[in-house]
Structure formats: structure tokens, C-alpha cells
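In this view, the complex is presented without one of its protein chains, the others remaining in place.
Up next is chain A:
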């Protein structure tokens, strides 16, 4: 009695317990075995389990005649990499792309198709570096974004499409995108011209702000860490690491899925933050962009006083950090969002249909010591008028800090009604304490 005569139920059961590699090898055993392994429902399950595919498509998105062939093209396309790491990178991209499809399709459109091995090799040859494995695979899936550089003030487009996103305060506007290989090569060479240490120490520019602001992210090909340029990049080579150093693992004997460089960790964390709503899309009129101001408590505080809701959170501005500095070492930007709840402005049992800001008061702490206690009229020169049902009034400002940790709290003075027609006495609205903190991941 031989294996082939056992019957389909058994054969099927056996296949269910084999890895795709084993099934492929079995098809080389005999013609009968080849027909066993050609059952496309088997491959359909494998494609779904390993690649989340619901349609038979290859790695470039082209349809294939069967799931079996689809799986084959995927394996062949990535045969030079550990398959478990390829699957992990795909999951990373899928996570980000799902969020983009649901929230920011204009940005998804800018993602370029995967780079070829030839293009990646060219980058390595021209810049004389060896990209860490996860980053190579990341580029194989998508070769950066196609973005036009623009001057924020004069740009006709209000949409800032960088998938890393950014922030703005006063005249400082950044929006970070992933560079395609052609730009990685060109711009790394340009910058290395002025900063020789970048070339010698194997740094490549992988992400930057599309506005003419100096926010630059460099991947170090030797230690796998991602660094962001600070204010003193040119004068003092000051960079800050963007990902917890202890997580980086460029080699893994036992499990290649655990090989992780800063680029992969950074994008995985970013994808997680987008998916869970820690950061969100910002829409101001026609302008759209991914805003890096946190939306989740306790990093974002919320307080309601007399119906006026104030949400507040801050982020580190690495390109404004002066590591050589003293009192103004770390620059933080904060975003304040104000709104009036549906019941209106309620004071002493009376409800008003609007209220307007007149005054602000901030107490800024470095660690626990008060370093600043400021008072002043308006916020960024404006006196926001709040009405129930209106969108949040949002504004940003900034504050330097001598330490990497601190907080801000304060209050606004509002009048019910309007400043030109007050309907009662002014009242204080609390801004609950929110942290200023050097983050574990810098975006």
C-alpha cells in the first residue's frame, strides 16, 4: 500500500499541516502528487494567511491566473530575503496603506511602486553603503513618495501629502515624506558635500520635509538607527536618535522575523499610532495633512469649564532643538483646541449661545520647577468666538525648555456673548496640565 492510494481526505489533511515550501517540494515527487498540490483552494488559504490576499495578484498588483501562481511569483520576487521578514514588512505597509485608503487617499496615491533590486544596488554602489535588510525590503514594496517640493506660503496646493506628517506654528511649517531612491542618492550626495562625516559614517537621507524647512531624517547604515537633524546639524553635527536604541537588532540567529532596523520600527510605530487614533488627519478648510499633535489622553489633556472645552497637547520640534543650548535647549510646539459644548456657555444656571476669548495665562514648568508664568491678551493675535456646533478652533504656538521634560497648564479668560457685547462677567476656563516630553519615537 502506498501513500498515493490513501484517499483525498487524508491527502488534504496532510497538506493542511505542511508549510508552503514542503507542498512545493512534494509536487516534484510525481505527477500524481503534483495534481494533489494544484488544488487552488489550498493556495488561496496560504495566500490569505501569509499575505492577506483575497485576490490572486502578484507583488506588483497584477492579477495572476491562480493563487498558486500568485504565491509562486511572490516567493520568487523576494527569494533573496528571509520570507518571515518580507511578511512582516508587508504587514507594516498594509497597516499604513489601510489607514491612508480610509482617511487620506490623496496621500496614498503618491506612494511609488516598489524599487527593483537593481535600483537598490545602485543606491548602495553610488553612496557606498550597505542598507540594512529591513530597509531594503521596505523599498522593494514602495520606493518612497512622489511629492513636489513647495513653499507653504505660495503653494497653490493646500494638501500636504507626506505620510509621516508634520505640524505648523507661526511661520514654521513642516510636512515629512519618504524620499524615493533617486532623491535619496541625489540629496545625500548634496548634503554630504557640506557634511563629510555623513558620508564617512554611512548616513543616507531617507525622509525630509517637503517645505523648504530643514527637517531631515538620516538612516545610519552601520548601526541601523534613524537620526533627525537638530538646529546645529551644520554647525555641530548634532543629530538625535528617533527610535529606542535597544530595539534595534540587525542580526538574529534564530528568527529572521526579529531583524529590525530603525526604519522598520519607526514606520511600524507610525502605522500603529495612525490606526489607533493617537494622531489624526487635520482638515482646515481645504487643507489636509497628517498632524503629529497627539490626540490621546494623558498626552492630550481635556478640561471643560462652563461648557467650554479645551484640549491641549504638545510635541517635540527636533529641528529646533539646540543641544548646545542652556535655557532654550528643547523646543516644543503645542496645539490648543477650543469648542463650546451643545448646551452653550452655562454660568450660574444661565445659558449663553456664545463666548469669546480675551486673555491667556500660562504656567510652564521644566521638570517640576516653574520657568515661565506669562499673561497676555488673545492667542496668536486672535480672539476666538465660540458657538455650539462649530468646529474646534485650533491654534499652535511654541515654547522652549531647558530640560527634556516639563509641562504646561493655564487658563483662558472668556466673556459670555461677545467682547463687543458681553452678556455677563468674564470667567476663567481651565487648560488642564499637559506634558512636554522628549518622546521615545521622534517623528
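Here is the rule we use: a contact is a pair of C-beta atoms (placed from the backbone, for glycine too) under 8 Å apart; a residue touches a chain by one contact, two chains touch by 3 or more; residues count from 1.
Heads up, the rule we're going with is that contacts and distances are computed from a predicted model.
Its record in UniProt calls the unshown chain "Putative SKP1 component, dimerization", which is the match among "Vacuolar protein sorting-associated protein 55 homolog", "Putative SKP1 component, dimerization", "FHF complex subunit HOOK-interacting protein 1B" or "Golgin A7 family, member Ba". Although one chain is not drawn, the whole complex shows that of A:27, A:223 or A:405 it is A:27 that touches it.
Listed by residue number, the positions of chain A touching the unshown chain are 2-4, 9-10, 13-22, 24-34, 72, 75-76, 79.
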